[in-house]
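Complex shown without one protein chain; remaining protein chains in place.
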Amino acid sequence: MKKKRMFVRMISASLLRRRSRMIVALLSIAIGATILSGLVSIYYDVPRQLGAEFRNYGANMILTGRDGRFTAGDMAAGKAVIDPKELVGAAPYRYENVRIRENPVVAAGTDAEQAKAASPYWLIDSGEWFSRSGEMLIGAKVADSFRLKAGDKIEVSFTPDDQKQAAVKNEAVEDNVKEFTVSGILKTGGTEEEYIYMSMGDLEGLTGRSDLTDVAELSISATSDKLKEYTERIDQAVPAIHASLVKRVTASETTVLSKLQALVLLVTVIVLALTMICVATTMTAVVAERRKEIGLRKAIGASDSSIIKEFMGESMLLGLLGGIVGSVLGYVFAQQVSVRVFSSSISFRPLLVPITIAVSIIVTGLSSLMPIRSATDIDPALVLKGE
Amino acid sequence: MFGRMIRGTLFRQWKKMLMIAFTIALGASLAAAMLSVMLDVGDKVNQELKTYGANIKVVPKAASVLSGLYEVEGDQSGAYLKEEDLGKIKTIFWTFNIVDYAPFTTVNAELDGGGTVKVVGSWFNHHIALPTGEELDAGIQSLRSWWDLKSGSWLNEQTDTDTKGAMVGTELAERLGLTVGSSIHVKGRAAEDTYTVRGIYDAGGDEDGQIYVQLNTAQALDGLEGKVDSIDVSALTTPDNELAERAAKDPKSLTVAQYELWYCTAYASSICWQIQEAIPDSIASPVRQVADSEGEILNKTQLLMILITILSLIGAALGICNLVTASVMERSQEIGLMKAIGAYNGSVSLLVLTEVFITAVIGGIAGFFAGFGFAQIIGHSVFGSAISLRPMVIPIVAVLVFIVTMIGCIPAIRMLLRLRPTEVLHGK
Partner (left out) sequence: MSLLELKNVYKIYGELHALDDVNLKVEKGEWVSIMGPSGSGKSTMMNIIGCMDKPTKGEVLLDGVDISKESSKSLTTIRRDKIGLIFQQFHLVNYLTAVENVMLAQYYHSIPDEKEALEALERVGLADRAKHLPSQLSGGEQQRVCVARALINYPEIVLADEPTGNLDEANEEIVVDLFHKLHDDGTTLIVVTHDPEVAEVAQRQLVLRNGKIAKEVVNQNFTGKIRFTDQ
């Protein structure tokens, strides 16, 4: 009992009264632990975060009707299969041939918010998304050919099916006509520039037929295996629709994302290895400095094992303290990185705290063991002579 | 004598000096590795992102919106790009950033059993020899990296013996019961032709219902010899910034200096501009799905690497600092002795600094090469290519090691200066 108290007293004296040296050692362990916990947090969070970035490429799953069109109910049933946390956006599209100034144009009805989420790369060159009934977004090429700009008003006409018969018979055709305001010009560099976009409700009003969807674009933050599984489950759950993956997006994402992950992993491993060696050399230096003291203790009658026990106790206590400081700082660092790079906060991994502490204790312990052992091996007489 | 003393420390206390050198080497290698990777990661990831395909699309200026939309039959008014101009893409200022490109000529052809099919002529693995002496293999085999070859093989202009080979999409193949080796007869406006199916691909998109043949083969079908209706270009680009966005809208709105900067930076918009300059009557525009996303991912990856680099630099710096402090302090006895026999503070400090400096130079050089080696490990195992040595890494690492080592000496030297010889020699 008394012995234990003396042990504690010695270690705390060593830590408190040799403050500057101990701070040097503690600092080095804490840096090591910070890098460890910081990088590992980042490593675990990067796939999720980067995966989210890749959703910028837009939809990676397409729902189409097995026999032509499908309903909003079918789409909702399909969407229900997907984990809501993974679903970034799900935009329905209905395409109809309409006419502007008697020229045919494809009008797409969609949900503005969902379309924005599913296709983040769409650029509204001037103006903004349609937000009210009677507004539409037009593709840049449409804007070019009709010389339209944001704010312009233009009539859009649609010929219902029954009227098409009339047209064939050369009878007077009664078109549905509605005036729209151009809310903005859409630029994508792709075929979308050739369409006009309006709300589902407006398109339904214009055509007089409701609850029809041609295609739904889904942007899902998941691995390609998971996506494949989703398509199968959707196909089974909702017979009316067929889910397929946008290969260009999914295949490329898998290739690139796996490389980026490998990059972060390797960087983490190399930085960690070098940092741990750095911590080890510092600890070695800190202990080696005390050869004389070890010799003295031996001369007074300390056995090798009790010396190892005391010095290891001290090192491991340092490791513990450094590990605790490092876990906190590492989390702060990872959080900073996450906020700065991905503007989202990192999830706190409680398991990382004991791991960081354990690793710092092990690294400091092992790196002190060597010099302690070599110091106990030498002749106390030599050390005391001041050589 | 000074030299002799330094040599004495370096050689007789080589174990301690080796340890300092080793730690400095570790720190320097960490710095060198991370800086090299950080500086190169943009190019590497950019290269990887090329799997998403073309980021620039070139179409003729007069292409009608409506024909594009409706595939209006008989619409011959749509202007075409000239096949002979294709080589000019590799003559622009940023020619080395053009990784790949392929022209397309799309023809609506009639099938035997009724119905139409899109026959697309393109390059698969086309060899281009430029007047500049540069050679390049370009085509959709690499531009459409996500295409999954279900059976057969890719067409290849360089090895195929005839020009009548075709690749068909899975959907079309299924519908018509085509397999590798079967023939398909198509009729265009100008001619009809029979192709042999060489490969069946799954593209996961509209292309699955189309036929891909060599460029000239498709052109012949509609009598469009020498005409191309679009070009896909894959270029390494710098993520857009505010300047690039302004320039993309109207390059004329920039001042001369801004224009120079924009023109001489590999923004998607400046490359587009240069392509338009090179190819008459063309409009080149970035494919936002690819270009924009590329920019986002590149920026994020680079920022991530920069922050990790900063963290490891701080780690390396503190590690070196610590060890230098610890090991110089350890020598208080020796230094007390020197002071006792009449050394000035200045000369003692100079001695210590010189020793540590020599050690740092040795450790730093060793560490630099080790770090560059680590960078190569990362480069080869992640990207399968070497990380290039940026000359700027050398001065950065050198300055860093120098500053950090000297800072590490400061507390030790302050202690040495305060040291009174008697205290040291009389057992502290």
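All chains are identified by letter, namely A and B, in their written order; residue positions are counted from 1 within each chain.
The definition used in the following text is that contacts are C-beta pairs under 8 Å (C-beta built on N, C-alpha and C of every residue); 3 or more make two chains touch, one makes a residue touch a chain.
Bear in mind that the values here come from a model prediction, so they are computed numbers and not experimental data.
Undergrad: Which candidate, A:T255, A:S306 or A:Q336, sits in contact with the chain we can't see?
TA: Going through A:T255, A:S306 or A:Q336 one by one, A:S306 is the residue touching the chain not shown.
Undergrad: Which of A:D125, A:D175, A:D214 or A:E293 sits in contact with the chain that's absent?
TA: Touching the chain that is not displayed is residue A:E293.
Undergrad: Which residues does subunit A use to touch the chain missing from this display?
TA: Missing-chain contacts on subunit A: residues 2-3, 5-7, 9-10, 13-14, 17-18, 292-293, 296-304, 306, 379-381, 384-386.
To be clear about the criterion, only the chains that are shown with their structure count from here on.
Undergrad: Spell out the part of subunit B that touches subunit A in their complex, as residue ranges.
TA: 19, 22-23, 26-27, 29-30, 33-34, 37, 41, 45, 48-49, 51-53, 57, 64-66, 68-70, 145-148, 202-205, 249, 285-293, 296-297, 300-301, 303-305, 307-308, 311-312, 314-316, 318-319, 322-323, 325-327, 329-330, 333, 374, 377-378, 381-383
Undergrad: In the complex, go through subunit A and note every residue touching subunit B.
TA: Touch residues, subunit A against subunit B: 21, 24-25, 27-28, 31-32, 34-35, 38-39, 42, 46, 50, 53-54, 56-58, 103-106, 119, 121-123, 125, 141-142, 144-145, 187-191, 194, 244-252, 255-256, 259-260, 262-264, 266-267, 270-271, 274-275, 277-279, 281-282, 284-286, 288-289, 333, 336-337, 340-342, 386.
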